[in-house]
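So that we are looking at the same thing, I have put the structure below in structure tokens.
Note that one protein chain of the assembly has been removed; the remaining protein chains are unaltered in position.
Going by the order they are written in, the chains are A, B, C, D and E; count residues from 1 in each one.
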Amino acid sequence: MKIKVIEPIIDLSEVEVLQDLQPFVNPGTELSVEKIAFGPASIESEYDVSIAVPYILEKVQKAEGDGFQGIFIDCFGDPGVRAARELVDIPVFGAFQPSMFLGAALGQRMTIITVLQGLVPILRNQVSENGLSEKVVSIRPVNIPVLELNDKRRSEEAILEQCLRAIREDDPHVFILGCTGMVGIASSVQKRLLKEGFDVPVIDPAFAALKMLETCIAMGLKQSRLTYFKPPEKTRITNR
Amino acid sequence: MKIKVIEPIIDLSEVEVLQDLQPFVNPGTELSVEKIAFGPASIESEYDVSIAVPYILEKVQKAEGDGFQGIFIDCFGDPGVRAARELVDIPVFGAFQPSMFLGAALGQRMTIITVLQGLVPILRNQVSENGLSEKVVSIRPVNIPVLELNDKRRSEEAILEQCLRAIREDDPHVFILGCTGMVGIASSVQKRLLKEGFDVPVIDPAFAALKMLETCIAMGLKQSRLTYFKPPEKTRITNR
Amino acid sequence: MKIKVIEPIIDLSEVEVLQDLQPFVNPGTELSVEKIAFGPASIESEYDVSIAVPYILEKVQKAEGDGFQGIFIDCFGDPGVRAARELVDIPVFGAFQPSMFLGAALGQRMTIITVLQGLVPILRNQVSENGLSEKVVSIRPVNIPVLELNDKRRSEEAILEQCLRAIREDDPHVFILGCTGMVGIASSVQKRLLKEGFDVPVIDPAFAALKMLETCIAMGLKQSRLTYFKPPEKTRITNR
Amino acid sequence: MKIKVIEPIIDLSEVEVLQDLQPFVNPGTELSVEKIAFGPASIESEYDVSIAVPYILEKVQKAEGDGFQGIFIDCFGDPGVRAARELVDIPVFGAFQPSMFLGAALGQRMTIITVLQGLVPILRNQVSENGLSEKVVSIRPVNIPVLELNDKRRSEEAILEQCLRAIREDDPHVFILGCTGMVGIASSVQKRLLKEGFDVPVIDPAFAALKMLETCIAMGLKQSRLTYFKPPEKTRITNR
Amino acid sequence: MKIKVIEPIIDLSEVEVLQDLQPFVNPGTELSVEKIAFGPASIESEYDVSIAVPYILEKVQKAEGDGFQGIFIDCFGDPGVRAARELVDIPVFGAFQPSMFLGAALGQRMTIITVLQGLVPILRNQVSENGLSEKVVSIRPVNIPVLELNDKRRSEEAILEQCLRAIREDDPHVFILGCTGMVGIASSVQKRLLKEGFDVPVIDPAFAALKMLETCIAMGLKQSRLTYFKPPEKTRITNR
Partner (left out) sequence: MKIKVIEPIIDLSEVEVLQDLQPFVNPGTELSVEKIAFGPASIESEYDVSIAVPYILEKVQKAEGDGFQGIFIDCFGDPGVRAARELVDIPVFGAFQPSMFLGAALGQRMTIITVLQGLVPILRNQVSENGLSEKVVSIRPVNIPVLELNDKRRSEEAILEQCLRAIREDDPHVFILGCTGMVGIASSVQKRLLKEGFDVPVIDPAFAALKMLETCIAMGLKQSRLTYFKPPEKTRITNR
């Protein structure tokens, strides 16, 4: 299997991403990571999404042409996922749907841990659109910008703290780490929650996304063309 | 009042749009119409939205700088509305929310008449996001591309036909014309439905949007900053 | 435009109401205020609504006969609105629907500030009936009876306090003042919330209602006859 | 047990009503039927409800004073039920809630058979308010005015026909006769549906209401004062 | 009327149960209590339900054969109710549906008081299945195992405490005692809440269930065969 990972931001090391994600896939799965040429340094607003998407879509179309069998847009905000699904005939996922629907199968109520307060209403929209409002009991920010998440230790402490506060106040049964910049932390948080007496799943969204892609490729599935129609032919002018 | 109308497409006469929209506003309201520099010829897919939005947002920021008091993005798909609301401190509307929430106040169940089948799932997402799923009983396409809607006679016949079929099959009480390219047709369809025995509102979405903008400006209201946060400062690189 | 304002209570100065509401309408709009002949001193229960409605409906029918183009029943409880819509062929609004649907367009989550705890379940019913349960996060009383709201200073302090408590506890993004007796306070509360760091809309419901009436009259719209059927002819005996 | 039955209409034989309802109650239950002094000949619109309610409430207050232990307002539209519950400290039911909540316990999906199309949106509001939208799959009129329902044979045929059409088109599992004027027909319709191969409950709403009243009186229950607050003391002037 | 009460547990005095339940039924109703031969000592998990159900169903089939007209499975978890309804043609209830739907008719918002935290997600599933999510505001455990509930004094104190905490934190209007082991306590809790100023219904679920059975038998109703189909004939091997 060949899976393309598209980073919807301009400023990161593709080699490091590959090192983070490689352990998540089967031995036979070949990952290729590519960042976008123009766009934001991180995705933390609808505005960031808007300026990244045209460049994400370029990579999406190229990936299909290059023979990739699936595409992971490496962001919990699913930027450009719906447009990408219109453009290509291979499965496309961001991190939101795979992790949320996996979480929904593992417990009754979920809490999403996100980065900033400003992302809460944006994620709540994604929850509504995906018909998950009944299952998501809270969305809690750690108040750390994406670009500072690479201080893994600080991030893990802040995530754990929010998980514990959620358990006290919102009664969640499953946690979703709501930013792919939190990669590699879920497992440790899960262990520490267990030590606190809470035996609950903590889901790494990039991990979930790559497994769902492998699943779809193995099963011969992609997104439905009755939800995602091919865009009609017409004049479209860009300055790129 | 000064209101900026942004056309999210590249190929239309701003003068004609102004002629269409001027009758919708109060005598004291000054409209200014501007189309985007790059983008699609019409908005009929998520892909079209994606490539239009960056250029819409440029116009949005410029409009605020130029002293406009409100912005209407002239499309039922509300392209770029959420990002625009993050960027500026004046009210911004597309045509979806104003017409849908007006319709919700006038009757119990609504049908949206749209252009193409491929837009139905996209509009259904907007319905969900806005918490309107209980009130929308159907979304029906006339199967006429946006660029052919200017044949007003054919469009009106097709819209009327779908309204009548909806009444027979879905029991709607209010109709929303789900494309701003259908401008100037609502009133005539409403009259013809009345002749058929159905005394129901038919809402022109651009008309509804301009009235809601006038209302907000008069009332000193704009979108909430707790839903639409200002994007954090960061590096953003574009090739425009 | 000629709009009739019906006060669903027996004991107030129509001249003062006119002074409060006149600034809310366009220069070309003519307001006429009339109170009911019999009924309660204020609307604070289903019982109050019940005894006011027959007298409201008399005024509604008279207003249509007198050539008014729209009717505002000046109460957030929408007393008699549904029956009135059955009786006449001009648009009729209370204050609930116009302010709630405007609020729904401006932010993701709303809090209603009402007068007494006993109104909370009544308003919750109105929220359900209008399909707005997903968007209303709380309904909070200031614990001031309607007839004491004219102490504007005390009222404003109590409203502001509840808004701030709601922000801390319920995460609302938009406030609706849930009693038309709170007229003229919204703008000031909005400014004070802004000073506290919360840039959120605060909606005066009578203001919203009059603007929605102007909008409907301008657009040639009224409530749907498929939701509000004309009452069948039959014997009806009253002792009035 | 002493139960007061209030007829919310002006023109019927209380003796005949008593004959209809007496078989529904336990041997030890004493029924007393009273119609209102002024109001409509039948309840078929919000307007009819509005003009009946003040006179219903008079009877409600008198019934409590006269030592009755429960009140049945004999109409599926629950006219005045909410206001009545504010006024007295004995259980009050219309026919809607008891029959709908009984039906909800007997099967997954319900269809209401009502009299006229104009009542469909009114009943849909009651369904929403009671949180039953998920369970009600259709509301179907027989197109017979209330005052003609006493032609029991014609009524039964029309009800049966709508039940059978509902089964073919809407997949209901339980039927609620949505008008207390349909009294005494449910059992026969249930038997005839069984002969057609459909072993489904058909609920007589007046029967259900009287049983729920007996249940509440036996259990020492009445409506909650946290939903239905006592109306505050104040000036209220009526011309009755 | 002859009603069979099936105890889904192995270790209790049928005589004592009969003493508890006899006061709940009409003079003409004959109760017969029987416990299962094998199974758990109490129902506190899905596992307990699973091992009790086959033995409950044996008693269900026997009861119909013995000429009983209705069956009460004496547990709030409704163990085996759905399967039982497939097997027999007489009405079958557990305690959940009758008490919840009665409560739904008496107030806007309900709180269930249960025994252990582990039952909360199980009851939440029952709430969802019955379409009651909108009306249930909380489910609170007293943290007393079923087998210790017979210390009525301790149980009552714990229930009262949770009711009062719910009123302070969740705004319920009706309480449902969510375990039939709490039999005989509701009335006293209701009185004590009234003394605290909260005039709210507190429902004994076994009481509600027996009254709903009497109601169904009187009305000639049972569960719908379109929800509960007869199991197809086939080979089924058991070691019992």
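Going forward, a residue touches a chain if its C-beta (ideal position, glycine included) is under 8 Å from a C-beta of that chain, and two chains touch if they have at least 3 such contacts.
Predicted model, so just to flag it, every value in this text is computed and none were measured.
Of the candidate positions A:L12, A:L147 or A:V200, contact with the hidden chain is made by A:V200.
Considering the whole complex, the residue from A:Q61, A:N150, A:S224 or A:N239 that touches the absent chain is A:S224.
Of the options E:R153, E:R168 or E:R236, the residue whose C-beta touches the omitted chain is E:R236. Mapped onto chain D, the footprint of the missing chain covers residues 108, 134, 173.
Annotation for chain E: contacts to the undisplayed chain at residues 10-11, 37-42, 44-51, 53-54, 57, 80, 82-83, 85-87, 116-118, 121-122, 125, 128-129, 131, 145, 147, 226-232, 234-240.
Taking the whole complex into account, chain A touches the unshown chain at residues 24, 26, 91, 93, 97-98, 101-102, 104-109, 130-132, 134-135, 167, 171-174, 187, 190, 198-201, 203-204, 207-208, 211-212, 214-216, 218-228.
Everything that follows uses one rule, which is that only the chains that are shown with their structure count from here on.
Interface comparison, A-C against B-C: more C-beta pairs in contact at B-C. The distance from the centre of chain B to the centre of chain D, each centre being the mean of the chain's C-alpha atoms, comes to 44 Å.
Work out the mean CA point of chain C and of chain D, and you get 30 Å between them. Contacts with at least two other chains are made by residues 108, 131, 134, 173, 226-228 of chain B.
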